[in-house]
Every structure is written in C-alpha cells, then in structure tokens.
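Complex shown without one protein chain; remaining protein chains in place.
Just so it is clear, A, B and C label the chains in written order, and each chain counts residues from 1 on its own.
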C-alpha cells in the first residue's frame, strides 16, 4: 500500500478539514485526494473482502454449471458466474486506486489473512440452491450494497452502481427459477423448501453481528463508508423476503417470524451467532475447500501469467 | 540387458549344443543357463510386450469400475483389474531374470519403443464391453497363452501357468456377465450385441497377422518360445467362440462364418489387416490416450517411489 | 428432413459438448480475465447449440427422444439430456478432458478455426435458419479464434515452460485433428444440396491458417498418428471416446432425475 507522504501537522489539519467537509456534504473522495490512513485501510479491507466474496462466490454456483438441468438455465448460470468474475475485476481495480495490487490481495486471500462473505462457506447441495442463492443471498447482498452506491469513496461507489444493477438481475433470475420449480413436481417443491431451510439463517448472518457486537460500524458510518447498521439492513431484508416467500409458497424456517403492526416490521428469531463466529474463524463446512480451490487455481495458473508477462516484456523491448 | 560374457568359438558351440538339446527335449531353459543372445532378446521383447499388455489392459476395464451397475459386478471387475496388475508384476519379474529391470521396460513403454497388445487401443463404450473383453479378449489371450505354459524359458512358462488359470476364471466371469445381460432387458441385449460387433474383429487380430506375413514365427517356434502359428490359434479361437455365441444368443458380425464339414473347422472372413497395421503403428482410437495415461501415472508417482527409495536407503544405513 | 436434422445435431452437439468442457474452467482459470473469456466462449457455443438442436427438432421431430406423457421438457433439453451416448453426433475432438491451459488453447485454436471455416460457408446455406445461425456464429467464432491465436503465440514465445507445455499440448491434441475433416455421408449429401458444408472442402483453408500460427510461433506440426475410427465409425456415427460417458453422466444427471421437471 502506498502511504501518504509525510506532512506537517498544520497541513494535515487543513487536509482533514477538507476531507471532513467532503464527507459531510456526501460528496465523493477520489483516488488523488488526501485521506486519513485509517480511512484508506478500512476501505481496502472492505473492498478487498467484497472482491474476494465475488471470486469465492463463483465456486458454490460454478459447482452446478456442468449439471444444470436445462440449457436455458445453464446459460443463465454460466453468465452469472461470469458476471461475478467481472465484479471481482471492478472491485480489485477499485482497490488498486488505493495502492494495493490484485496480486497482493489474492496472496492475502489465499493465506487466510483477508476474509470473504461467510455465506460462501456453505455448500450447494441441489440445483434449487442456485435459485436460493439468487433470491436470498443476492437479495441480502443487494440490501447491503445499494447504500454503498452512495459510499464516500468514488471508485467504490461507481463500481457498486454497476454491480447492484447486475445483482438485482441475478436476484430476479434466482427467484424465477424457484418459482418455476414450485410449479413443477412434488420432488422439485421439496427440493426448493429444503434449500430455503438451509440458506435462510446463513443469509440473515450476511448482515454481520447484531449492532451491539459490531464495533466498527460507528466509525464506518461516520466516514460514509457504511450507510446503515447491520440490524437495520437485516430488518429490511426480512421485511422484503416474507411476502416473496409467501408468493413462492415456501415456509421460512423461523417459528418466531410474525408481523408486528406496532413496529410496522416483522419480528424474527436470531440466527445461531456461535455458528457465525465459528464460520468466520474458518470452521464452516467449506472454508478449507474454498481457499484450497482458489489456491490450486492460482498456483496452477502461475506459469500462464508468467508467460504473459515475459511475452509482454519482450514485445515492449522490441517496440522500444 | 546383461550380455553374456565373451567366450571362444568352441565353448560357444558346446553351449549351443546343450541349449539345442534342451529345446529339442522340450525341457526348460533357466536364468543361469547359457542362451543365444537373440533368444534372450526375443524373449525380453515378448515377455515385456505381454507385461505391458497386462498393465495397459487395466485402463479400458478400469474405466468402468466406478460405474459398475451392481456391487457384485463392481467387486468382480475391481478384482480382475487387480489381477492384471499382478500379472504385470509376475511378467516384469520374469523379464528381470533376463537382466532387464521393470524401470527400463516402463521407460520403453512410455517412449513407445515397446508394444502392447493392439486390442487395448480400442475404447470401452458400455458396460457390456467388460463382459465382451472377458469373453472374447481373455478368450483369445488364453488361446495364445495356454501353449506358452510349455514355453522353453522356465520363469516365463511358470508365470504363464498361474496367469492362464486366472485368465480362464476371468473369461468365465465375462461370459457369465453377458449371459446374464442377455436374460435382462431388450436394451441390455442390444448393448451386448453392439459390444460383440465392435470387439469381434479386433479380437481376431489379437493372434497377429496371417502366417504368410509373420516373419518371426518360424524362429520363435524353433526355439520353443511359440508353440502354434497365428492362423492355427485364430482357427481354434473361432471354432471355440461360435458355439458360445450361439448359446449366448448373439450374432458374430461375419457373414462368411460357416461350418466347413470337410475341414472340420469354421470358415471365416479376414479382419481388416490395414486397420491392424494402423493400430500397431499408433493410429488406433486409443493409442495416444493409453500411453499418455501410463506416462501421467508414472510421472505423478515418481516422488513416491523416490521417497520409498530414500527411506529404504536411510534405514539400511542405520541398521548396518 | 432426416438428413438436415442429423446434420444440425452434428453441429449442435459439437458446440454443446465443447461448451461443457470450456465451462469446466469457471473459477479455475489462470486469471480473472481468462475466466471471463472462457466463460464467454462457452456461452457463445451453448447459444449455438441451442439454436441448432431446436433446428434439428423442427426439421425432424423423430430425432427427439420420447418423454413421459405431460413432460414439460422442451425439445432442446430432451435432445441434450435424454439422448444416450450413441445418439450424440459430435466429433471426438471436443470430448477429452481440458488438460492444462496450453491444451485448452491448442484445442480452442483448432476448433474455432475449423468451425469458423464451416460457418463462413454455411452463411450461404439454402436453409435460411442455418444461414442465420451461421451468420451470428461467424462473429463469435472469429473472436474465439483470435483469442486462442493470441494466447498460442504468447505461450510459444513466453517462457521455457510455457513453450514446452505448448509443444506437449500440440502432440496431445493433434491426433484428433484429422477427424474434423473426415466427411460423413450426411455432410456430403447436404453439401450437395447447398444446405450443408463438406468439411473436407474447408480443410485446406484451415490448415493454411493453422500453419501460419505455427510458423509465427516457430513450431512444426507434430508427427503423430491420427486417432483411428472404431468399427470404421467416429464421433459423427455415435462412436465416442471413453471420456464421453463420464461427461454425459454429469451433464444429464439432474435432468434425468426429474423427467417431468420444470426448470
């Protein structure tokens, strides 16, 4: 990471003042602007985690490409997984504007030094999971990400605008798959219900721990990196999902889920936060598998990347 | 290969006389006995080719182990492929008594400098092929090999006795699979017929070219390495197979196949000898695949064999 | 009509099976850009396959496997998921495992050059549907060919390792090259009617292009024997490689578990 050049205290006070004004006006910070080191570090951590999530997220869905049960669904799924690679690209590029290269970030991912969304540490066990991931997981991601389109760092916000547009397309496709399957055979309906049962709680965990246990939220909100608290977003997601589940004809696996007319929101149960902690610490069903997969693909591709670099260097020599 | 030490002409004449007498009496030549260099070279070539055939032969059948349609058949097939590895072991050992190591032979196989039976350059395309290989291919192999139990070189002859016993067991199992399938569904019967159609002619080719085009036969027979001509063995195989095919209820794909009461044998058509030549020269449907498979397995196993060697060397040092 | 259907299956199955292989690269490619490019090529070919299988079913409904009464499975899916191995008419060229990136690039270069040569001629097909499919495909295949060509030269001139892997890849893939240009009676028949293309007619052009890439890369055609037929038949006759059964087991497993499924 490129640290800011040393500057004296007065200058720093001026710069900080300007930075704070930009934030206060909901304007964008751009790559060449001065920014506090911690703001930069927080952004790098968040954008990298988001980029890694897109890349690791290719695995659970990619698992079903060769087995997709119709050619139309195969095309949709392949295009979606391709989009995720594209999202990863934008986000790594956004990170590069902060002075960190894709190679460095990938090395940290493989070494387990940077995280990705815990949801991708759950396996996909049936084709219905492709639909459920679209509906619930992309749905939750959109809840998280739409506010980020207004995030204070310019390149990140602009990447999010493009990503969110594609994500809502994916979400609709996932919902449409489930709704088609629900109009199919009894076995298909059971497959959808079983899938929703497995993914509902992990989807709720995607918003992170309850606000009381989320120490970084306040600073991130003050900086305009984050725009809503975890619990606010979770509530929004639940309120959005309940009528969709009813329209599909599936039951969400939460006996405490009821409409609360006083709050104007649904009350709902809490996910198993111990499980969340375990998964974040590497003990989910697929953590080891996901990182090993990425490491293998990266290692096996090393000779290709080296060849491309050598070829480019030679051609540059020749043309100069 | 360990060449015989230089000896003077008189000695050589005596040794050759003794060698010829052993051959004439149908006795066995043993590893420590003197033998003509060409006899040794011919034996090495033939035994190595036979050993390689066992090892390469594991691939077409091994292809169906994970997909065997009943647990009983899976056990039979797995045991059979295991037996083939065992046969390979005996035969490489027999070759080692002639002064050539398994490693040298494997290197020659992988480099395409030594052959294996051309039949294994055909693919297995259905589970019926497992049965057909047992019935026809092992059947042909037995016709070729039973006379070799009386071959003049001791270690080879003794290995063949054991191998032939197991091969006839395999042949019966293959026949039994086909006969069970013929009592199954229409689709299964069609699968058996299709498989027999594909393997009949390649099986006939297993006896080698017609006697007129088989220049080495005379010398090999004189040395007692070979006991019957190619055409004699082929006739025997056809005569054996016709009633078995009738009992199974399959048609052998040769319109010229008829009983000739005068000869007391079946007349039959000739295989496509051009195809045979092409396959022997590397142009069969699976030549490249078979050798690449063996090379990959051998290369990927190199570090394991090296570890075992290093471990053994270290322990020998310690104990000495 | 039966011949046209069979011909569309040949072209459609080539695309379907090769798309399957390329799609296996998803999340496994050497870099994100390659992940995206290979998925894109797989998608293009999948699109071609769908149009061609639909055309086959329209030309002769008898090629579509019978489905249980009331099954909502469309013809393209019945063809892709419910035919057995011998009914597939793709060349064996598209079946083997991907191997490493070098094998993939060699295979893609040959395949895209071959298919582009066919599609360029097919744009003039007397069958308006085939002609339209070919017109759309030409743009896609030009990209595929150029992508593979660039990588071919890059690997040839990259590092010692990449060049050595490329050479091994050439040796591995080349035995399957000849089958592409072996004319099948159906291809000859439809070429005679101005509907299809006899691949033998495209062989010379394809070879010139491949030789150019080899020459730029300072490589020779490997001297290896061509992969022979089985009982005098090849993939076009439904006689495939041992890889095909394993591929179809994955391709068809979910669809076959739900013959009345809606997806």
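By definition in this document, a residue touches a chain if its C-beta (ideal position, glycine included) is under 8 Å from a C-beta of that chain, and two chains touch if they have at least 3 such contacts.
The model shown is predicted, which means the values in this text are computed figures rather than measured ones.
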{"item": "Where the missing chain makes contact, among the chains that are shown", "value": "A, B, C"}
{"item": "Residue in contact with the excluded chain [from B:74, B:115, B:158 or B:172]", "value": "B:74"}
{"item": "Residue in contact with the excluded chain [from B:41, B:89, B:142 or B:257]", "value": "B:89"}
{"item": "Touch with the omitted chain, as defined above, among B:49, B:97, B:180 or B:214", "value": "B:180"}
{"item": "Chain not shown, touching residues in chain C", "value": "84, 245-246, 249-250, 253, 256-257"}
{"item": "Contact footprint on chain B, counting only the chain that is left out", "value": "55, 58-59, 62, 65-75, 78-79, 81-82, 85-86, 88-89, 92, 102, 127, 177, 180-181, 183-185, 187-188, 293, 297, 300-308, 310-311, 314"}
{"item": "Touch residues of chain A, complete complex, unshown partner", "value": "60, 63, 67, 122-125, 194, 197-198, 201, 272, 275, 278-279, 281-289, 292"}
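One rule holds for everything that comes next: only the chains that are shown with their structure count from here on.
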{"item": "Chain pair bearing the highest count of C-beta contacts", "value": "A-C"}
{"item": "Gap in Å, rounded to a whole number, between the CA centres of chain C and chain A", "value": "35"}
{"item": "Inter-chain centre distance, chain A versus chain B - centres from mean C-alpha coordinates, in Å", "value": "58"}
{"item": "Of all residues in chain B, the ones touching two or more other chains", "value": "none"}
{"item": "Shared interface positions of chain C, touching two or more other chains", "value": "none"}
